[in-house]
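Apart from one protein chain that is not included, each protein chain of the complex appears where it belongs.
Let's look at subunit A:
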């Protein structure tokens, strides 16, 4: 983990940066929901292409996010492998046809239908992950909180969200500081140590980490109150951004994708697009 830069906001310019956090969040949620619900390969593929185009348009450098993308890809592949191992012929049940490409032991044949189903699963990741990265890296945490408030969530709850996003890097930094201090005192944390020693070592990390994190709470809450947080039912936002024409166009596009998902349910007679029917 040391040195790993968890993806977060990077200042930048361009169309996507100029959009309100509200429209970006709503677009992300609606399109992600659409991609999760449907198994119509044509729609999922189109959404994936849209996501990748937006990713390119956002000017996010691949190297900034490559570590996370690699891990997410591995995670997605592991999911697909798990589905195959546990239900090798689920695709056959779904699509009502069986085209064996490779005969395995018992039911572990590799069929076109199973591959097609797993392809759908993987494509969904290409829909949601680029959108998530775009949203996170082009939206300032304070803007994120104000966008939640604009969507109707209490500003106090919305503020908790931006607090968490701000504290994750602080807690990480605290963790590394504590670990280096303990290792300097001879605590064994690496693979070379014995099991019991490593468990004790990690306890020696966790206890001070939690102490320092929780002891922050008093300081933070007092400082917030001294600045009159929570005094009124509503508040203004320094990072407030009104919806513009572009924002409404983005929202219309998101709704269109969701409605298209519903239409395809009717056309396909269900969630699945079946090329073998």
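Throughout what follows, contacts are C-beta pairs under 8 Å (C-beta built on N, C-alpha and C of every residue); 3 or more make two chains touch, one makes a residue touch a chain; residues count from 1.
Definition applied: contacts and distances are computed from a predicted model.
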Not-shown chain resolves in UniProt (candidates "Multisubunit sodium/proton antiporter, MrpA subunit", "Electron transfer flavoprotein subunit beta", "CoA transferase subunit A" or "Biotin transporter") to "Biotin transporter"
Out of A:182, A:213 or A:239, point to the residue that touches the absent chain in the complete complex. A:213
Sole touch to the unshown chain from A:79, A:109 or A:239: residue A:79
Among the options A:57, A:101, A:199 or A:259, which residue touches the chain absent from this view? A:199
So that we can see where the missing chain sits, which residues of subunit A does it touch? 1, 4, 6-7, 25, 28, 32-33, 36, 67-68, 71-72, 75-76, 79, 82-83, 86-87, 90, 124-125, 128-129, 131-133, 135-136, 156-157, 159-161, 163-165, 167-168, 170-172, 175, 191, 195, 198-199, 202-203, 206-207, 209-211, 213-218, 220-222, 224-225, 229-231
